[in-house]
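Below you'll find the structure I mean.
Here the complex is missing one protein chain, while the rest keep their positions.
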Amino acid sequence: MKFLVVMYNEAKKQHKNNYISYEQYFSLLIWPFILLCNSYYSYRPFITEGFMSYFTTRELIFFLVTGHVCYICFWSMVETAWDLEYERYSGTLEVLFLSSANKLAVIYGRALSAVIQICWLYMVICIGYFLLIGEVNFSIILQSLLVFLVLCVSSVIWGGLLNTIFLFSRDATFLVNILDEPMVLFSGVRVPIEIMPIWVKLISSIYPLTHVLSFVRTLFNSQSNSLDIRQLAILSILLIMTVIATAKLVGLAERKNRLSGEFNFY
Amino acid sequence: MLDMIIGTYKRKRKELKNATPLTYILGRVIRGLFTILVSHFMYENVFNQTVSDSFIENSGSLDYMTFVVIGSAVHVLGVSTMMSVGRGLISELRMGTLEPLLLSPKNKIAYFLGLMVEQVQRSTVEFIIVLLFGVLFGAKLSFLLSIKSILALSLIIISFFSMSVLVAAMMIYTRDTYVTQNTLFIFMYFICGISFPISYLPLSLQAISSVFPMTHSINLVRYLASGTLLYSNWVTSISFIVILSTLYFMLGYGWYRRYEKKILENNLS
Partner (left out) sequence: MLSAKNITKTYNVKNKRGLFKNNENSQVKALKGVNLEVQSGEIVGLLGKNGAGKTTLIKIISMLMEPTDGSLTIDGIDGLRSYEKAKSLINVITGGERNLYWRLNAVENLEYFGSLYSIPRDILRKRIEYLMKIFELDKYNDLPVERYSKGMKQRLQIARGLINDPKYLLLDEPTLGLDVDIAADIRNYLKFLAESEKKGIVLTTHYLDEAEELCKNVSIISDGEILESGSIQSLKSKLSMTPKTNIKMTYESKDEFLKYLSSMNIQSNNLNFSQDKKTLSCKYDTDMLYKTNLIHEFIKAGARIVDIRSEDYSLEDVVLELLA
């Protein structure tokens, strides 16, 4: 219970402190849309007379929309991680570690604050989707809610890992770049993983987003439209492993900072 | 003025080397590299090196990888400059060092130039690394080893500097980097023809793309690469770069100067 209370309060504080203007909320819709358009147009050099070797145009749009919506949810976690740098030099990171609060709860609370962005974006996408297909039934709503739950849990756990990396050092941005930038490629956001070389597939399997995307695409695919339990199980195992790794890393990061006294070095 | 440029350059360099030495080098390079990788996998694995006729026509007969690598490399150069110089003032504000800077009698253009000189040093390394990576994936970039290309790149850097002064004024006025970074830079990434010809975009978006120096910079480098030096295209690109740079610099610096007194008021109260 205490864990959840700390998590909730951290999310509340993060949200109040960081999301201060309507322009920010507006930009949360704009830039994912722009990224999506960019990805679509990146395929245009290969489109010949409406035919492509791998996708039809409709399949491509479905592929890219699902890829980008899920990617944006994971990407929004990066912002919360970057914010730790600011907390370090403003001295509030030190105060946090002064307290007896569960640090893992704080980390996940920070990631949870970005979920509000996700809610907003997801809601708009869903409304757009319902308007596009022209029908809303219980099954579609249930599917949408399930996907939202899977997205939130996965991205919060991923966000926890990114936040933990920033606990180690103020010079952690490059580590986040190493983890985050390749995610676009290795998770199948823009290019299908199925036709990639084996080494790419191996790397892609460690990203939770890969499995989230696979699950979401199978569920919403008009041809399959099925619940991929196997993918969900793999994702669950991966997320549990990520949580365990994050818990260990939080302890290590705290130990490292206590030895060096670098909670507030800037 | 020179002493302020040198002072700002030295300070920024030491700051980054001491505080974030790894991110200092690796930061944006990784982004550029993965843009190339994504394009490479699309080209090789998804489409078996088959491009459409419209692409061949609109790319000046450049092969796909050369086309994309040029776009990515110039984009890395541009965003690095704009981020570094553009965020200069807002970073000083957050660190609490803006007041001494504003209170000094020195011309603030020197401050921006100092940041730019420091950034160019880093951007050159990032640019070269992205290009080398591109060569590994089959891009043909030997054209860059010429005086013409060096001159063109110098002009391009000046244009990015001009735009970054406007970005700096925008960021210090809004006291925020989030909206500018996420919206403006991503919009530029889409609209400036980095990974596809601009001619694919609707006419309205093509018109908007022409107001960004990055669009013309990428065009210029691609014209140098393709060897098809159509006089009107080359001159048009350079003309646009010069006019837009002047405009953005005047706009940005003018906006900053008008707002400078307000920053002082807000800070000292």
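The first chain written gets the first letter, and so on, giving A and B; residue counts start at 1 in each chain.
Here is the rule we use: a residue touches a chain if its C-beta (ideal position, glycine included) is under 8 Å from a C-beta of that chain, and two chains touch if they have at least 3 such contacts.
All values reported here derive from a predicted model rather than from experimental measurement.
Enquirer: Which residue, A:L36, A:M77 or A:A101, contacts the hidden chain when the whole complex is considered?
Expert: A:A101
Enquirer: Taking the entire complex into account, which one of A:K13, A:R44 or A:K201 touches the absent chain?
Expert: Answer from the full complex: A:K13 touches the omitted chain.
Enquirer: With the missing chain put back, which residues of subunit A would touch it? List them for me.
Expert: 2, 5-6, 9-10, 12-13, 16-18, 20, 90-92, 94-101, 106, 255, 258-261, 263-264
Definition applied: only the chains that are shown with their structure count from here on.
Enquirer: With centres defined as the mean C-alpha position, give me the subunit A-subunit B separation in Å.
Expert: Taking the mean C-alpha position of each chain, the two centres sit 27 Å apart.
Enquirer: Hey, which residues of subunit A end up touching subunit B in the complex?
Expert: Touch residues, subunit A against subunit B: 21, 23-24, 27, 30-31, 34-35, 37-38, 41-48, 52-54, 79, 86, 89, 170-174, 177-178, 181-182, 184-185, 190-192, 195-197, 200, 266.
Enquirer: Taking the complex as given, what residues does subunit B use to touch subunit A?
Expert: Result: residues 19-23, 25-27, 30-31, 34, 37-39, 41-43, 45-48, 50-55, 59, 64, 94-95, 174, 176, 178-179, 182-183, 186-187, 189-190, 195-197, 200-201 of subunit B touch subunit A.
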